[in-house]
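All protein chains but one are shown at their positions in the complex.
Labels A, B and C are assigned to the chains in the order they are written; within every chain, residues are numbered from 1.
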Amino acid sequence: MNTVGRLFRVTTFGESHGPAIGCVIDGCPPGLALAPDDFDTDLARRATGRSRYTSQRREADEVEILSGVYEGRSTGTPIALLIRNVDPRSKDYGAIADQFRPAHADYAYWHKYGIRDPRGGGRSSARETTMRVAAGVVAKKWLAQRGVSVRGFLSQLGDIRPRGFDRDVIETNPFFWPCAEQVPELEEYMKVLHKSGDSVGARVDVVAEGVPPGWGEPVYGKLDAELAAALMGINAVKGVEIGDGFAVAAMKGTENRDEITAEGFLSNHAGGILGGISSGQPIRCSIALKPTSSIRLPGRSLDTSGAPVDVVTTGRHDPCVGIRATPIAEAMVALVLIDQALRHRAQCGDVGTVAPRVPGGAFPP
Amino acid sequence: MNTVGRLFRVTTFGESHGPAIGCVIDGCPPGLALAPDDFDTDLARRATGRSRYTSQRREADEVEILSGVYEGRSTGTPIALLIRNVDPRSKDYGAIADQFRPAHADYAYWHKYGIRDPRGGGRSSARETTMRVAAGVVAKKWLAQRGVSVRGFLSQLGDIRPRGFDRDVIETNPFFWPCAEQVPELEEYMKVLHKSGDSVGARVDVVAEGVPPGWGEPVYGKLDAELAAALMGINAVKGVEIGDGFAVAAMKGTENRDEITAEGFLSNHAGGILGGISSGQPIRCSIALKPTSSIRLPGRSLDTSGAPVDVVTTGRHDPCVGIRATPIAEAMVALVLIDQALRHRAQCGDVGTVAPRVPGGAFPP
Amino acid sequence: MNTVGRLFRVTTFGESHGPAIGCVIDGCPPGLALAPDDFDTDLARRATGRSRYTSQRREADEVEILSGVYEGRSTGTPIALLIRNVDPRSKDYGAIADQFRPAHADYAYWHKYGIRDPRGGGRSSARETTMRVAAGVVAKKWLAQRGVSVRGFLSQLGDIRPRGFDRDVIETNPFFWPCAEQVPELEEYMKVLHKSGDSVGARVDVVAEGVPPGWGEPVYGKLDAELAAALMGINAVKGVEIGDGFAVAAMKGTENRDEITAEGFLSNHAGGILGGISSGQPIRCSIALKPTSSIRLPGRSLDTSGAPVDVVTTGRHDPCVGIRATPIAEAMVALVLIDQALRHRAQCGDVGTVAPRVPGGAFPP
Partner (left out) sequence: MNTVGRLFRVTTFGESHGPAIGCVIDGCPPGLALAPDDFDTDLARRATGRSRYTSQRREADEVEILSGVYEGRSTGTPIALLIRNVDPRSKDYGAIADQFRPAHADYAYWHKYGIRDPRGGGRSSARETTMRVAAGVVAKKWLAQRGVSVRGFLSQLGDIRPRGFDRDVIETNPFFWPCAEQVPELEEYMKVLHKSGDSVGARVDVVAEGVPPGWGEPVYGKLDAELAAALMGINAVKGVEIGDGFAVAAMKGTENRDEITAEGFLSNHAGGILGGISSGQPIRCSIALKPTSSIRLPGRSLDTSGAPVDVVTTGRHDPCVGIRATPIAEAMVALVLIDQALRHRAQCGDVGTVAPRVPGGAFPP
């Protein structure tokens, strides 16, 4: 099950330290302009080695389009994308080839398959998410032509939360942080963290604007359900919220409901989704990412023979995987949206274009 | 997309006030003992009219097994279950047939399909979840034979949280509440709430014990991703957590990782899932449910012609839908687990039976 | 796997002698007019007891619409159809409950599931095809609105082949035979056959007219491939042809290719499908059905204990199942077409409406 989507189907393959990673996008509408450099921006946003706060593995991440594009346009046939792995340092992993790193997938893969590729985490490595981002670029292009944008930002780093919100600031700092004045504080926090050898969790918010009402398939292919799956399936994610999320548990009905007037919705507690279907308001979702599991501080574990070991993870790792998760989360949201758009078009005849007036839909919500 | 599951596929149908609701379970292993009264307990746990804190609609919910069972055992062919709707009061809905109730699916269904069945919410009604619970009964029976249990409880009602935990208490009160001494307090809270005409949100926890390591399919069919979809797809759910959930955003790697010794895991922050695959520890997940949208207090909205209206929802509604969500959430978890178990058996040859020692796996986690 | 279709998904359930058979149609476009009596014509065409040449089991086949239709129109939610079994004579099957009837599914079901419902063939009975016909009615209605018709006829009965073709004759005789002058001959043939206790095979042709070019998904969801699956999956079918079918093996390229002029295609050897995609010409396909396996003449077999038995099938059986297969084959073709139409609309934006001029497309081909 390495495929996501029902009509815009993305199948990824590849291991962290294998010869290549790649994906096949099946079901892309024909006629979409597509070139190798379309992928540059988002892959760079996701890439390691981009600042001292992320892993120092250098990923060139040059995308080769192997099929499905003719004279610069998608033909409707499968689009295969390939990226060669150029800087694996598998020797970093020799020491842990037979150990189960705590909080890693090692233990589970081993018990499931009876065999695993230990080099860099193999298939369970976040390296695989590169192809999600690449596929997401194709989805975003199609969505953008219909006025739909998908943007994310970091909304929590450890226990630090934004003190303000300026969407123009997000892409100007390596943290995808929406409040400029806090950036020095974050830099200092990360420096201390890195020195300590420990790691920290984070929270990412994603907002999709311009989605017309009507996308989403009740009852088991609901838009929020599929967003939840797509986002929870990102490495390290342990929680997903739509709209107000867990805060609703303590809310009253009169507080939580989004009243509607002729000028539009008066609020957006629902996060743009009602009954599993988009309402025309901005889609808001949030994810929580656990702290990086690969840390230098030793932890108790077992090796494959069952003997106790103290695991120390060397290699190049982000002290906070959540930071780079921002473009990945955007990509997953975009993949869900295009898929739902095509499903809606199949059943109902068009993708829907007229979003209602949404005064309650300011960014961020 | 009214089907959940890939190998144990459940397709539900029916509207709140239509002639019947039902489901088809396709892919059930043959030879499973199954009788109509197997459904009684869980349907009663979910049923309305069970206490004064839930809707007073009386649902007899007698399950008729239409196919797939011969001489008391499943034959491997589709199991169809049918429940006639016996107490619909559609006239309650006459007033709102052309109105979009705030926070309801009305608005989104209308914009998606251009037509909707307004009686009792039609397809978007929680009435549909009856069949999820019924299908979940079949899944639970199969799982139980392999030592896997799935149990839920209410872990928050408005801003009230359990002050203690006794699993034996959960089924002895109408709130699925794990702390006996608080039950009178909850009763009083609900009485006041009901009188006010308002509603409130809630939180439900579900724990699956006995799951062997190895269930779950990376990368896009991960166990946690599919749990997230299944749970987020329940009516009114706005958030899903696995293990420590959103708390991980503020945690350090040294706190969050579950160390392993020869005696087993030392903690279960991960909620029993690593890299999308079960680790053998108890699976822990939580959901947040928004307050019931149908309340007596008037709210501003539009009718289908775009004219402003004040909506007042009469009819019979739970002041807190979260309470009855407990058996629904259990059912969805069970449906995901059996599906993953069969998928694991397909690829790896058996369902896995030996769970590792899990001292970190006490209930509740 | 009791579901056919990807976007217009039909899941059937029910056994020959169980309480009911039914289906759930998921993904039907909203707004389609639908009433219980829409099913009458096609169900009567398929029904047993219609002439002395078919089984004398009387199937009232009254369709109850359980969901998905509101005020006479489809709502986009699942349409569940139910037919109660009213004339099962299960005692007819007592004798063969533990025997494997030669050429029947008994042997295979037993070895697959270790359990089977022997009453009337259980799930493997042609009784199940009633629901395919019912679902096909819905598909045909939608297709008809787009100018697409699907009609079948019997093109071989034993070694008798039509000597002429008049499409207006097909529905005027119980054989779906296109040549009026041969009908007395067929009646005589069937009388003798019935007296002999033996059965005979048949061939059915189906033609879909008005299909626009562009339906079909290369490479593994080709229109012809999906027609092949849908038709081969009908009980007793052992062969499927598209266009000229097996005759192409002996043809030259110059004979087989359909040349194109400004007036349209000059022939239709391809049966309306090129590269797995409709060409705008009529879709032509044929199936071969084996002789009814249930015959009164004793045959050697085993019982479930492995002991040799002489099996004699009493009960009420068609001496030629192929005759009633005509509406079933039409239904399966219609189900494939609507599914491909919706898939085409999803990817390419519309269902396509302009069929090219097709002088080579006369009926029959």
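Just so we're on the same page, a contact is a pair of C-beta atoms (placed from the backbone, for glycine too) under 8 Å apart; a residue touches a chain by one contact, two chains touch by 3 or more.
Quick caveat, the model's predicted, so the values are computed rather than measured.
With the whole complex as reference, residues 6-7, 27-30, 76-77, 218, 342-343, 345-349 of chain B touch the missing chain. Residues 1-4, 6, 12, 100, 102-109, 111-114, 123-124, 128, 156, 158-159, 198-203, 212-222, 224-233, 235, 237-262, 266, 269-271, 273-280, 288-293, 295, 297, 299-302, 306, 308, 322, 343-344, 348, 352 are the ones on chain C that touch the missing chain. Across the interface with the omitted chain, chain A contributes residues 1-3, 9, 11-15, 18-22, 24, 26-27, 30-31, 64, 66-68, 70, 73, 75-80, 82, 112-117, 122-123.
In the analysis below, only the chains that are shown with their structure count from here on.
Comparing per-chain C-alpha centres with the mean over every protein C-alpha atom, the closest match is chain B.
Between the Cα centres of chain A and chain B there is a gap of 26 Å. In whole angstrom, the spacing between the mean C-alpha positions of chain B and chain C is 39. Computed from the mean C-alpha positions, the centre of chain A lies at a distance of 46 Å from the centre of chain C. Annotation for chain B: residues touching 2 or more other chains are 1-3, 12, 112-114, 123.
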